[in-house]
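Scroll down for the structure; my scribbles are underneath it.
Only a single protein chain was left out; the remaining protein chains are all shown in position.
For reference, chains read A and B in written order, and residue numbers begin at 1 within each chain.
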Amino acid sequence: MTTLIYTILTLSVIGVVAAIVLYVVAQKFKVEEDPRIDETEKMLPGANCGGCGFPGCRGLATALVESDDISALYCSVGGDECMGKIADYLGKAAPKKEPQVATVRCGGTCEKRPRTNSYDGATSCAIASSLYVGETGCAYGCLGYGDCVAACAFDAIHINPETGLAEVDADKCTACGACVAACPKGIIELRKRWPKNRAIYVSCVSKDKGAVTMKACKAGCIGCRKCEKVCEFGAITIENNLAFIDSTKCRLCRKCVGECPTGAIKMIGLAPLVKKDEVKEEK
Amino acid sequence: MKTFPIGGVHPSDNKQWSKSSAIAVMELPDVVNIPLAQHIGAPATAIVKKGDSVVVGQKIAEATGFMSANIHAPISGTVTAVDLQPNGQGLRQMMITIKREGDEWDSAIDRSETLVTECNLEPKEIIAKIKEAGIVGMGGATFPTHVKLSIPDGKKAEILIINGVECEPYLTSDYRTMLERGEQLIVGTRILMRAIGVSTAVIGVEANKPDAVQHLNSIIGAATDIKVQMLKTQYPQGGEKQLIAAVTGRQVPPPPALPIDVGAVVCNASTAVAVYEAVQKNKPLIERVITITGSAVPQPKNLLTRFGTPIEAMIAKCGGLAEGDVKVINGGPMMGRAMSNIAMAALKGCSGVTIMVGSAAKRGIESACIKCAKCVEACPMGLEPYLLSKQARKKAWDAMEANDITSCIECGCCQFTCPANIPLLDYVRLGKQTVMGIIRARNMKK
Partner (left out) sequence: MANRFFVSPSPHVHSDYSTVRLMGDVVIALLPALMVSVRVFGWNVLAITAVSIASCVLLEFLVQKYLVKGPVTVNNLSAVVTGLLLAMNLPANIPLWIVVIGAVVAICVAKMPFGGLGKNIFNPALAARVFLLIAYPVQMTSFPTPTIDGFVDAYSGATPLGAAKAYLLDFASFDVAGMFTGAMGGSFGEISALALLLGFAYLLMRRVITWHIPVAILGTMALFATIFAGIRFEDPSMHLLFPLFHILAGGALLGAIFMATDYVTSPMTTKGMVIYGIGIGAITMCIRLWGAYPEGMSFAILIMNSVVPLINKYVKPKRFGAK
């Protein structure tokens, strides 16, 4: 009987002491927080991808609640709809952004870009690119070790084993920008997302002179300026031997695609434009 | 026997291939490509242009600021281009291309073999001559020597250490230099002592080169200012901090501290010879001894090579590449850089070319870490490579900084010893580069 009483007593004392300690600690380290942060966080997609520039959704939620002007804050995963809801809840002006999609700008497939050596280091684009030019003669192209794949929280980018290049699954891509930051070669760009994932872009980032590019890769941009001349919207600029199509100016007219001698301008979800000479014949 | 205090590994030294081959002179190349960045610091600025004709030893590129080095023409002829060319890693760099015509030297250079021991120049004049000659650390780090010799205000050099350790397996260029150019080395050492104002110098040599120790001792004779110190054969004995600790017992504190903080200045043995030539003979740095070696190289050699000579040509002189899988390394197998372009030029920092063939050219297959702690045991800087590489994979840069990643000397002991073949250093190096970048950015903000 005494054992029982002692046990109950000891446990009770421990319980009380622990409760007091917990209470004191809880009071001492109490953090006052705006309850709206929790609500806002719930409205965000909860992917914690870091695409907004904050460590996670809670970081963005805190910023959204605390800053008066939220026009610079945006969750590309949730998009306009999500941001609109949050803005309504917080009573602030909703930030708007055109939907975007990540685009891999390299067309140097195994076939077009012959391998000159075998890389035998750790499977990481960052490590390989800090060591040397890569397995091919092109210093700008996709290395294919999948740093972007590892960075993607949405399973939207993969290395195609046949081409050795990264490919974006546009339906899954949320334009969070994680792959853009992960790619040491700066190949991936966030471009305007057209309906049905249509796109026209220069699938090359090589700044080498035309002859050098041509030697390393059959699908590279050689900076010949043919596309620039044909573009009616001023969307194409050539800098450092490299064409660039500004996706905010491009109207998907497809004229440049046929002009490119190396096929570096890629077209997705669009039928090829009827060729010029055929048009002439009709006339 | 003296050695460094923590870590280290014992790779088989494999110096037998090239150690007994006396320094031979490499044929002059017909065309050379000289990169403007052959040293740590800002690339030099070209002062010649296409069409200019140059003579051997003529300055063709000038140091850009203090932390940079001059570059001189290694052959005489005509400059045909100043343009981007691929380097050993295939990356395109600014290079000066010279097409050779004969072998005409700058008249100021004393090409005689006579040993000039007398040097009465002031320290400042010596350093100026070294800077003019474009001398950089020839052990591989290519740190401009005049920067090293310019002791910052408030610091005082107490000892000069000449690095004749050559702890990299395979390489024998410093060893042959010590054996065949020992007299010049000793004079060079005395000039360096004069330049930094110290009265003692120690030449550190690994125990696997007893004949070099003996030879240097016989040259020094009864003089007491220079001492040859035999050191245990253990990698990385030739690491600057390891060598200082082995010779003086003093440990250089973690970065940003420098060797001068413990009163030591370290120069490579080949650098000391180059200093002799620059100061006493007015000869700029235009050539060096390069070891071409490897178990499958038909005739391994130590070649006195003009800079700009294609490594391909040197390999051909040694009997060519074996068929099949190869790895051509600019430097030794522990810290050298594998090349994807063997047409690259031999440069100031190239002490040798190691050729691995067959299965030796490839790395082992990575398996799971068994936490054997061998990497921790092997790390000469007292770091935890297993942890650092794990953090680098997770991009936990802050944690890496807290774990002293900046102390890493990239010696490769951890990866060498890892039973699971984990590419520890690949990730640790990536982490170190990233963390250094973060630190630089932070300092810029301040």
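Things to note:
Operating definition for what follows: contacts are C-beta pairs under 8 Å (C-beta built on N, C-alpha and C of every residue); 3 or more make two chains touch, one makes a residue touch a chain.
Every value quoted in this text rests on a predicted model; they were computed, and no experiment measured them.
The chain that is not drawn here is touched, among residues B:133, B:162, B:338 or B:392, by B:338. Within the set B:17, B:143, B:307 or B:386, the residue that contacts the chain not displayed is B:386.
For chain A, the residues touching the chain absent from view are 116-122, 127, 131-132, 135. Summarising the interface, chain B meets the missing chain with residues 5-6, 9, 11, 169, 241, 245, 251-254, 257, 321, 323-329, 331, 333-340, 342, 354, 356, 360-364, 367-374, 376-377, 379-384, 386-387, 403-404, 407, 410, 412, 415-421, 423, 425-426, 429.
We take it that only the chains that are shown with their structure count from here on.
Across the interface of their complex, chain A is touched by residues 86, 89-92, 327, 337-338, 340, 361-363, 423, 426-427, 429-430, 433 of chain B.
Chain A contributes residues 116-117, 120-122, 124, 126-127, 130-134, 137, 139, 208, 212 to its touches with chain B in the complex.
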